[in-house]
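Only a single protein chain was left out; the remaining protein chains are all shown in position.
Right, chain A next:
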């Protein structure tokens, strides 16, 4: 829309046009690689931690990076945060360079994997310091209360537990509700109640339009809270998309205690395991109906009957068996994801 059009359309149209769309890419990374330099005096070659990563995170979504140990999640996050300069590839965060501390950093919050807190400062002083250099404004006491650490406000950081330090870290990252928040394993070391409290704050901020890019080892958290998930292995993103995209075509599992002879069962058994008959199927609804019909016809009770859909953990475990250079054909980026990339210039 040209300035002349803005003038004709009036203030409301201008505000509407300037309002960030939920389809706006907040993070765009294309072909990003990063290698740690070999140490001087060492014969070691550079360690490539991130390989050719393409990633687009849209405004207002929660994107979770999952991966095996040493997959490159933290390095990827640090490159996208602007902490490390990519060896190759292009990165745009909030429309600019993430290492731009005057223009871009005030719009970003960062929670590092390792805390970097000063042991001699109190919780309140630490959060106030982070706020003072963030370029954003907030009320320190309200924020401490919001993240559930206000009762330790005057306690020195050295005296905090690991979980309490993570809450302080989280408070620093979300100070002043930035547009974009990076969270590196935010719930590691937190008890279940503290994890729930953290996710509640994340959900509240998301409702206000805040975008999150996070890493986690807790698959159930990613399944529950993330809009989209990227699965990393050996430095590259092997699959990414919504949970439905990623699990589509995966095997669901039906388990039950064998009621007796299974010779005439209409669906082939995959195996028996721990006294349970196991059926693996790509169409759980159809096969479950057939199984129930057969059992009813035979008068068999199906004790301990469960149906488990294919989940992230199945895909995640399969990743561990993939060779470093392996690319899953046709699954790297689902079609809808590829279309989204085309729309954002990736």
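Quick note on the criterion: contacts are C-beta pairs under 8 Å (C-beta built on N, C-alpha and C of every residue); 3 or more make two chains touch, one makes a residue touch a chain; residues count from 1.
Note that in this section contacts and distances are computed from a predicted model.
When the unshown chain is looked up in UniProt, the name that turns up among "Homoserine O-acetyltransferase", "glycine dehydrogenase (aminomethyl-transferring)", "ABC transporter permease" or "histidine kinase" is "ABC transporter permease". Interface note: of A:114, A:141, A:204 or A:248, the residue touching the hidden chain in the full complex is A:114.
Contact with the undisplayed chain is limited, among A:134, A:187, A:281 or A:310, to A:134. In the complete assembly, the contact with the undisplayed chain comes from A:105, out of A:73, A:105, A:195 or A:228. On the side of chain A, touch with the chain left out of the figure occurs at residues 36, 39, 81, 83, 101-102, 105-106, 110, 112, 114-121, 125, 128-130, 132-135, 156, 172.
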